[in-house]
Structure formats: C-alpha cells, structure tokens
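Apart from one protein chain that is not included, each protein chain of the complex appears where it belongs.
Letters A and B name the chains as they come in the text, with residue numbers starting at 1 for each one.
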Amino acid sequence: MKLTQNKILAGSAIILSVFAVIAGSPFSSKKSYINPEQFADTLISKKQNLTVVDLRDKKDYNDYHIPSAINVNATRIDPSTFDQKNMIVLYSGRDNISKTIQYKFEKEGFKKAYFLNGGIDDWMNKIIFPVLLKNSSEAEKKNFENIERRSMYFGGQPEREDENSVKKIYRREGC
Amino acid sequence: MDTATKKISFLGTKQIGKGKSISAPQPYWNPYVAGVGLGLVLLAAFVIMGRGLGASGAFSTVVSTGVNAIAPSFGEKNEFFSTYSDQVSANPLKDWYVIEVIGILIGGFISGFLAHRFKKTVDKGPNISVRGRFTYAFIGGAIMGIGAKLARGCTSGQALTGGAQLNVGSWLFMIFIFIGGYAAAYFVRRQWI
Partner (left out) sequence: MSAPFFIHGFFGDGTSLLIAVIIGIFFGFFLERGGLGNATKLVGQFYFYDMTVFKMMFTAIITAMLGLFWLSYFGFLDLSLVYLIPTYILPQIVGGFIFGIGFVMGGLCPGTSCVALTTGRIDSFILILGMIFGVFVFGEAFPLIRNFYYSTPMGNATFPRLLNASYGTLVFVVVIIAIVGFVGVEKIEKKFANK
C-alpha cells in the first residue's frame, strides 16, 4: 500500500514538473511595481503624464515627499479621480499600503499603476542616502559616481563608508 | 495471544486481554505524505501572507524583546537589539512569527496527543547520560542560534521557504547544513548510537 502511495506521489510530481518545462516561466510579463532606481531615473527624465501619489499622512508628506508627488491619503484615495492614460506611481512608508492601493487601481482597469518598491524607506536608503560599503567591488565603486550624481539631484547626501561612518540601521531580513 | 480481540483503532488503542486496554503510540505517517502536508502549509503561507514559514525569527524577537525589556539602555547601544524597539521596522511582520511558533507548539501537541506519542522523557541514545544529553542540547542549540542568525533563517525559514522559491542563498544554506551535520556526526556519535 505504501509503495503505491509513494509511486502516485512521485508520478504526480514528475508529471507536474514536465508540464512546467513546457510552460517555461510562471511569471506574467506585467509588473505591478517600480524600483526606486528606475523611478528616480524616470523622474529625472521628466517623463510626461506621470502622476506621483504620496499615500501617507499630511504630516509625513510635509516633512518630506518625493518631488512632484501629490498627497492623497490611502484611506481617501479614489481611483476614478485619476486618468487611466497616465503612468501612476503610488508610494507609502514601505510598500505594504501602496501594494494594496495599487491592486485597487489594477482592479479598476489601470494598466499603468505601480507601487514604489520599498517605499520611502528604500527611496531614502537607495536614492537620498546611498552608501558605498567599504568592501565593494571595483565595478560597484565606479558605478557609485552615477548613484552619487542621482542622489545630489534630489538634494541627497551620498556617503562612502569609512571608519567614521554614521551608524547604519540594521535591517532585519529573513525570518 | 489469548482469545480477546486485538483491535487497533484510530486512536491507537490496543485491546489485549478482556477489558484491558493499552494506548500504544501510533506509527508515524508515511514521511512523504507528511512532507506533502508540510508543503501545502508552506504554500498556504505564501498564498495567504506572501511570506513563507519561520521559526528562528521568533527566537530573535523573544531575545530582543527580552533585552529591551530588562535592560533598555543596553539594548539601545547595540545595533542588533535596538532595531526591535524601532518604530520603523524592516520587517513589519516580526510578531507574526512569534504567534506562528505558538501555533507550532499547539499543533505539535495536538498531533502527539492524538497519536498517544506524548511522553515526558528525554530523547537520547543508549550510551549517554541525561546530563550529557542536556549539555549537548544546550551547546548544539547555541550553535544553531548563531548559524541561523548568520544565514537569516533556519531549516523552516530558509531551507523550506527559500528552497521552494529556488532561492540561491537558501539552497546553499541547506546543502551546507547537511555537510556540517555529516561532518560533525562522527564526533558526537556517542550521544546517539
């Protein structure tokens, strides 16, 4: 009995995986987010028909917001007040809220609505205050000049890590 | 055997002799079937929460919460412990794993209870004392704690979760767990065989 049970399990796994080979990729081509680097470059290129929405509270918005962003609180946002033809980038503190709102837009038929991956957190860490770690590779060091330039465009402070570096936030990853 | 009926019921009760019943521990499930069950639970976590399972994370939270509760100034100075008192947490679901571990405790108990496998005992090999087992358990646990933190996860969080996602780091972690285990097995064999 046990042997047949195992053979059924093994057989099912093999069949499913053979079909997976045929299927190729499980991803659909449509992405629902934009990365901070990509977004920063899009802003610099002054792309037309781009709407940026800050989903946080007014206080957070006034403290700092991404240039050209409008403030519409997540609890009050209504997709029907936006133009579906525009590219819309939604962001929040991280991306838990913006993911939800982006999905709302997607359901209403918006094909160009994206959430900012990592939100203000990653925007700060990657665009405004990028850090070049001490043990970076040569290629990373060379590329950092571009990152520095982009950071200063937005009024940021890039940093190259050395003995006197400001203490960085330990980011807890994993489980 | 005598003439009394020997009946192995669902709850693992054997009737031997008239009126006498001993609750015998049930045999374990087919490991492949249990593995499929585990895999479905993992899949459910992915589908419902967008994250996999985890266990070592809960221990980290417990330690950090403990440190910050008992000696807050000490915790603040240390970058590792202070993150847990941060408003902006890199992982907003850190408490999720603590609650999940509570679930693991309950689930293990339910299964063990139903299968009559609950037993106040010490699992060890025949050639070592209980104290020896405790020593190994503590040291082994400490080593695992360090290894899990270095790798950002344990067998549940990295190996299972990352394994299913074809995550490079997770597979490397898992392979080296086996390498490390087999490498050390000879030296601690006295505890088990």
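Definition applied: a residue touches a chain if its C-beta (ideal position, glycine included) is under 8 Å from a C-beta of that chain, and two chains touch if they have at least 3 such contacts.
Values in this document were obtained by computation on a predicted structure and should not be read as measured data.
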{"item": "Interface with the undisplayed chain - residues on chain B", "value": "28-29, 31-32, 34-53, 55-56, 58-60, 62-64, 67, 78-81, 93, 95-97, 99-112, 115, 117-125, 133-134, 136-185, 188-189, 191-193"}
{"item": "Where the missing chain touches chain A, by residue", "value": "6, 9-10, 13-14, 16-28, 31-33, 96, 99-101, 103-104, 133-135, 170, 173-175"}
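Keep this in mind: only the chains that are shown with their structure count from here on.
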{"item": "Centre distance in Å when chain A and chain B are each reduced to the mean of their C-alpha atoms", "value": "33"}
{"item": "Chain A-touching residues of chain B, taken from the complex the two chains share", "value": "30, 32-33, 36, 51-57, 60, 79-80, 82-83, 86, 88-92, 94, 97, 151-154, 156-158, 161"}
{"item": "List of chain A residues in touch with chain B within their complex", "value": "2, 5-6, 9, 93-94, 96, 121, 167-175"}
